[in-house]
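A single protein chain has been omitted; all remaining protein chains appear in their positions.
Order as written gives the chain letters A and B; numbering starts at 1 within each chain.
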Amino acid sequence: MGTKRLGKYSKKYSEYISAFGVVIIFYIIVQIMAAAHVLTSSFAGQLIPVCAYAIMAVSLNLTVGILGELSLGHAGFMSVGAFSGVLVYTNFSAFMPAWAAMLCAIVTGAVTAGVFGILVGVPVLRLSGDYLAIVTLAFGEIIKNLLNAMYLGVDSAGVHISFKDAASMKLAPNGKTLINGALGITGIHKASTFTLGIVLLLITLIVILNLIHSRSGRAIMAIRDNEIAAQSIGIDLTKYKLMAFVTSAVFAGVAGVLYALNYSTLVATKFNYNTSIQVLVFVVLGGMGNITGSVIAAAVLTVLPEILRVMKDYRMLIYSIVLIIMMIFNQGPQMIAWRKRFISKIRENHSTGKEEH
Amino acid sequence: MSLLEISGLSISFGGLNAVSNFSLTMEKGHLYGLIGPNGAGKTTIFNMLTGVYKPTGGKILLDGENITGKNPEFISKAGIARTFQNIRLFDALSVLDNVKAGLHNRISYGMMTGIFRTPVYSRKENEMTEKAFEILKIFELDEKADLKASQLPYGQQRKLEIARALATDPKLLLLDEPAAGMNPNETAELMQTVRSVRDQFGIAILLIEHDMKFVMGICENITVLDYGKIIACGDPASVRSNPKVISAYLGGN
Partner (left out) sequence: MQFLGHLINGLSLGSVYALIALGYTMVYGIAKMLNFAHGDIIMVGSYVVFFLFAKSGINPVLAVMAAMGVCLVLGVTIERVAYKPLRGASSLAVLITAIGVSYLLEQVAQLAWTANPKNFKSIVTIPPISLFDGQLIFSGETIVTVIACVLIMVVLIWFVNNTKAGHAMLAVSEDRGAAQLMGVNVNATISLTFAIGSALAAIAGALLCSSYPTLTPMTGAMPGIKAFVAAVFGGIGSIPGAFIGGILLGIIENLSKAYISTQLSDAIVFLVLIVVLLVKPTGLLGKKINVKV
């Protein structure tokens, strides 16, 4: 029993090893490049976005690859996390050390995104695939539109909010405008660091991998593989669908805070349908359900367009083609059958005559 | 008090009476059969028993508890497990994980325990693994524990589905055409398995089957359904020689 079980454990932990390994190796390589002064400024500028997008991809994979539902509004959760996190950081750092303000910001972003995850998830997760996708897309757009039209300010009388224009806020002249409609938030102090990004990514990986390899993860995957059978063995569909969806949203919020505190301005239109599709491409290309794949795909596809200038203009076009081709080749029944025949033909040619099962 | 008391169970879909006035009493540790021509309403009855459909009339009492119209999750916890006409396994999960999924409500711990990997996690996971292996051994699937469920041959997929159902620790097991697609050897093996499950676990088993040798071979009591109504109910010998059954189903054999 001993050696057999060992084999099983190493299989289970291989996912942890590969995911962590990739992240740590990436971190080490970057540090070496920095020390050797070969780190270009454009590449350095991509480091934090890479971490943020990797967190986005891993969290979306939880919903798409592990739960098996298509969420097209993931950018919306990134957005609410970003805005709430930036507001907290900017205002707390006045009376708190930077690291404490950052911690508060991240927690705030995560919790806010989580709350929105619940608000969206509760009505949406009762729907089946197609409808769910449409509604999540709709919510992503609605969140973007609302944030884009939001005027938020604070003065001695309290907090003011308006969705019409700045004047409707009725803010006192000495009040502070926090969110300025389409102009968003300006004058942000860039507090994110690459190390922070790596740490957050590692935390995301631990939490999500631990969730997958647990009783709850099994329940979520059971729902994905066969919802009716999952129900018949007493799994609470709503609870576990919500669990996956909200956890996804929480980490999208974390990614949002990390991302937003890397720039001096934050506008709602930055987190739009394009962003949601991009992250979906990372997940599909990396392999649905493959956590390490999501990290690698996010990193490569974020960095590559910077390196290949040519690719930048055609990036989204290439992504759309990638989606179509990946789906047809991986999931098309004819393709799968053809691949099986192909592989067994190769096995035949290489077999030494031994019986193979 | 009987284990399961079904009285006057009926359901209609859009004006069509799929099942009318179905009644049956089942005791622990006995094997019951439900047969009838295709479309007679057998799976519909299973679906009502497991909460997939809500009956339009009648009552279902499990150990005295009224479970009529409750949802599948409730009924699974109350103690009814089933397999499906078209095998429904968790294809991407391993054989072991399929059974562990069945243990979901028997050995449980929360989401946070799983994320933070407290000692409770290790203890309960090990408990689940051991219990799951126990069950797999009964079905001789323990050697294949790490294979993906979709990699098993058909006959073993059937067994895995039954194993998963047993993991829920049911009082009543519903098997929907378990011998479908099996050759005579596999069928004989399955008969043995079903008998030993009944003996080892002391549960009641109700099965739908078209394979007459199977049904007549192991069932103690057989109910015959035609157009949603019971046309006969009794031991195999009496059912086999019942003229109504012969004309409706057995075709004069």
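Here are a few things to note about the model shown:
In the analysis below, contacts are C-beta pairs under 8 Å (C-beta built on N, C-alpha and C of every residue); 3 or more make two chains touch, one makes a residue touch a chain.
Keep in mind it's a predicted model, so treat the numbers as computed, not measured.
In the complete complex, the residue from A:Tyr53, A:Phe92, A:Phe116 or A:Tyr319 that touches the missing chain is A:Tyr319. Within the whole complex, the absent chain has one touching residue among B:Thr43, B:Thr113, B:Gln157 or B:Asn242, and that is B:Thr43. Considering the whole complex, the residue from A:Leu47, A:Ala133, A:Ile188 or A:Ala299 that touches the absent chain is A:Ala133. The omitted chain makes contact with chain A at the following residues, 64, 68-70, 72, 123-124, 126-127, 129-131, 133-135, 137-139, 141-142, 145-146, 149, 163, 228, 273, 277, 280, 284, 313-314, 316-317, 319-324, 327-328, 330-335.
Basically, only the chains that are shown with their structure count from here on.
Inter-chain spacing, taken between the CA centroids of chain A and chain B, is 41 Å.
The residues of chain B lying in touch with chain A in their complex are 50, 52, 71-73, 76-77, 81-82, 84, 88-93, 97, 100-102, 104-105, 107-111, 113-117, 121, 124-125, 128, 145-146, 164-165, 167-168.
Against chain B, in their complex, chain A makes its touches with residues 8, 11, 207, 210-211, 213-219, 221-222, 224-226, 228-237, 243, 289.
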